[in-house]
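Left out: one protein chain. Kept in place: all the others.
For clarity, chains are labelled A, B and C in written order, and residue numbers in each chain start from 1.
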Amino acid sequence: MDKVKVGILGGSGYTAVELIKLLLRHPGAEIAAITSRQDEHIAELHPSLLGRLDVRCQPFDPDALAAKGIQCAFGCLPHGTSMESIPPLLERGMRVIDLSADYRLRDAKVYEEWYKEKHHDPANLAHAVYGLPEVYGDYINGAKLVANPGCYPQPAILGLAPLVAKKLIELSGIVIDSKSGVSGAGRTPQLPYHFPECNESVSAYSVGTHRHTPEIEQALSDIASAPVSVIFTPHLMPMDRGIFSTIYATPTRVIIEPELMELYRSYFSDKPFVRVRTNLPATKDTAGTNFLDVCVKLVRGKVVVLSAEDNLVRGASGVAVQNFNRMFGFDERTGLM
Amino acid sequence: MDKVKVGILGGSGYTAVELIKLLLRHPGAEIAAITSRQDEHIAELHPSLLGRLDVRCQPFDPDALAAKGIQCAFGCLPHGTSMESIPPLLERGMRVIDLSADYRLRDAKVYEEWYKEKHHDPANLAHAVYGLPEVYGDYINGAKLVANPGCYPQPAILGLAPLVAKKLIELSGIVIDSKSGVSGAGRTPQLPYHFPECNESVSAYSVGTHRHTPEIEQALSDIASAPVSVIFTPHLMPMDRGIFSTIYATPTRVIIEPELMELYRSYFSDKPFVRVRTNLPATKDTAGTNFLDVCVKLVRGKVVVLSAEDNLVRGASGVAVQNFNRMFGFDERTGLM
Amino acid sequence: MDKVKVGILGGSGYTAVELIKLLLRHPGAEIAAITSRQDEHIAELHPSLLGRLDVRCQPFDPDALAAKGIQCAFGCLPHGTSMESIPPLLERGMRVIDLSADYRLRDAKVYEEWYKEKHHDPANLAHAVYGLPEVYGDYINGAKLVANPGCYPQPAILGLAPLVAKKLIELSGIVIDSKSGVSGAGRTPQLPYHFPECNESVSAYSVGTHRHTPEIEQALSDIASAPVSVIFTPHLMPMDRGIFSTIYATPTRVIIEPELMELYRSYFSDKPFVRVRTNLPATKDTAGTNFLDVCVKLVRGKVVVLSAEDNLVRGASGVAVQNFNRMFGFDERTGLM
Partner (left out) sequence: MDKVKVGILGGSGYTAVELIKLLLRHPGAEIAAITSRQDEHIAELHPSLLGRLDVRCQPFDPDALAAKGIQCAFGCLPHGTSMESIPPLLERGMRVIDLSADYRLRDAKVYEEWYKEKHHDPANLAHAVYGLPEVYGDYINGAKLVANPGCYPQPAILGLAPLVAKKLIELSGIVIDSKSGVSGAGRTPQLPYHFPECNESVSAYSVGTHRHTPEIEQALSDIASAPVSVIFTPHLMPMDRGIFSTIYATPTRVIIEPELMELYRSYFSDKPFVRVRTNLPATKDTAGTNFLDVCVKLVRGKVVVLSAEDNLVRGASGVAVQNFNRMFGFDERTGLM
């Protein structure tokens, strides 16, 4: 089979370089173009790619991408910019996996409420599929536009999915306490991410206002077929990568831990990237992989779910490749094990 | 005024070296003896003390300590050992600040349930005072034996004190999600604290079983004059020191954020080491200090409290000096600002 | 082509788990056995392998390994133990890549001088090949026993190879100042590698006595066809992985930087894993890869070479796979890009 020609939009950030490394190992993908405002060789932007990929970044130009035969574009652009760049690619017949937030929230009003800007592409928003394969698997296979999920939502949604699917917990007031490495903040230098500021420190941020909140609620409400609301608190950890989420929920009936464990095992039995663990997870066990580890406990009458992932792989570029695999007919695991 | 002669029991660990550094700066304390099974100069055990303190460790011997005129002994021994070593010191008239867990839980049965060993000194347990100055201040002043509080309980108890004192929240089901640096695990090498295991990783441990749980509940129940129960989850962070606690509670009546803030300001107005913050705390802001920072928010109907401290200073040796100040008539802040 | 059946001796450490991850991606290798004194599933020893490899560790037994059809054994055992375990495998016709130090030093007396124990297997030492492919390439292809090089020697040897090959520098008094991440110390917990001891600290160790010194000198003397002696100083860095070596040498004649650069480019032109850089290297650019980055400068009349690698991949398990590729007829890069 011929390799699928892929293009990467916005090559300078962390999700782009992670995606490039994954695609370089993928037997069915060929990186045919990378766009960036920085007109440089990709190894100038990311010295780790020296000797691995010989591509020079080019300005974003839909016709040039089409001329190169790009079949799949991965969007690694900031939100806001994404919804400007993606429509012309879809028009030219490319399929798109967008790693920004622009097509994740089905309701443009919710987008505007949380992102404080108007949605400019409601037409494509209407058919975009939320790219969480364990939940929206079949929809992804045939999608033209996949909205790759955010880093925080995945351990939150998958950690709660078995419980809300069975309505075993109260659907409001769910507490999601998440801890993330600094790469989640992107590659633009800012004081909070300056090494001597965040190293050797733990802090919370965006308490009650983080934009991943509605994304978590949208997917959980889909799974529950009922409105779900959460209290989501993100924290910054002094490490490069990894998200650990500790989730507290109130059961709706008497339940015992073995029943919970069995429920999780069963729910994820055919999901190769979710590892249900009997011992407690650690982000390091998932580092560099597309696995999402989950463990469920009962503590003094509350269900406590602990889930971990690599925010750059599972939380962004790895799940993007998983979506790519589904869209282009590869085994879901290709290039990811 | 003559300096108070102090002795340190168990000089080899992190709380001991932190305590020594604080006492070296204290104008009213003289370190007259340090005990350790390791018969070495203290600067052999802790090279950072080279040129700062010329004391050789000696084996534990109550008569030798009495002969040296020790007036106050700081216990930096493991739990279990503490309750063997402290009674002979009290008998010889010394006052004791015990940094172990042995005298923290008023009820010997609760101690036995959580620490899985029998309490051997119920006589002294009966008069020990829990050394959290912001709550038990006056009792500490006259105490013979102070049970210095654990590292996790302080941000949990003080973070919740204003709320439970006024019964503004439901007293059961309070969620305390805590994140600690690795020094909290002590100085004995073990695989989970081996650098390449815990660096660049976040994990939870002792979920539902951590021994600081009953200590938190005992103090909060005192403050509330009613039983309080909590779900406490500790996490290990890749950093040396610092504890960050994120606390989730359900208000018992409609309340607004400014009212909460005013409540906290008022409650801690005469507590020099609690800093009520309007912006979000970070452990680094408290590093090396005896401050405990706290911020309170209202998120979708839940009260969210965020509190931070240095686990070795405020969480152990600093509050021990604060207790020492109260016991020996110094201003509470002496040597700690 | 059938996959080569490989066995791993000593599965509990960091080089073993790194090797396993590399071999899982290798199209021509099948992990057929792992030995360990710990009779457990490999995912119990290394939770990161959960769901990736279903092998239970077994006690070391040469006959059992032969019965399984193991063609290549990778030794991840401590030095001293290696030379006990490897002879019976060679006798049974297996080829061996030993990651310990036991077969690296050609002269058993030098081994005994630096490792303070007698060499028990001089017979196999006589035909062992030092597994640095860029220097001993063809010898490796046909070897029965390959002594995989140490982590520090590789950036030192390859950083100096072009210079000593041409005798452009004085061959004695070469200064090699190396900085390593903590994983180089292995997985056994010890106080110097306890997180709160080595985090946020830089220190030197084994000054003038490190066992990699004679290994560096042996290879450089081979390349120079003359005795080479070095001053080697290793340092411990607060990070998981990576070695950075800064090398200072005195030129034997007037030379200019462009000439040096050209010399390096030419020397490594057919070496796919050595990246000659015009800008300064950083260990992070090599993390998780088998690349060794090198840059050469002229500073006030001294040649300064800067080289970087990942100590677990290039410095151990990656170069082991590179050697495996040569021994079993694969392209040198297979499974490593």
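By our rule, a contact is a pair of C-beta atoms (placed from the backbone, for glycine too) under 8 Å apart; a residue touches a chain by one contact, two chains touch by 3 or more.
All of these numbers come straight from a predicted model, not from anything done at the bench.
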Touching the hidden chain in the complete assembly: which of A:R187, A:K271 or A:K297 does that?
A:R187
Among A:A29, A:L99, A:A128 or A:C198, single out the residue that touches the unshown chain.
A:C198
Determine which one of C:E215, C:D240 or C:E332 touches the chain that has been left out.
C:D240
Considering the entire assembly, which residues of chain A contact the chain that has been omitted?
14, 181-183, 187-191, 193-200, 238-241
Logged for chain C, residues touching the omitted partner chain are 173, 175, 177, 179, 181, 197, 199-205, 207-208, 229, 231, 233, 235, 237-242, 244, 246, 248, 250, 280-284, 287, 297-302, 304, 306, 308
Need a quick check: the contact residues on chain B for the chain that isn't drawn.
24-25, 47-48, 50-52, 200, 272, 275, 277, 279, 281-282, 284-289, 291, 293, 337
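Just so we're on the same page, only the chains that are shown with their structure count from here on.
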Could you please state the distance in Å, as a whole number, between where the Cα atoms of chain B are centred and where those of chain C are centred?
46
From the C-alpha centre of chain A to that of chain B, how far is it in Å?
40
Need the CA-centroid distance for the pair chain A / chain C, whole Å please.
36
Can you pull out the residues of chain B that are in contact with at least two other chains?
181, 197-200, 238-241
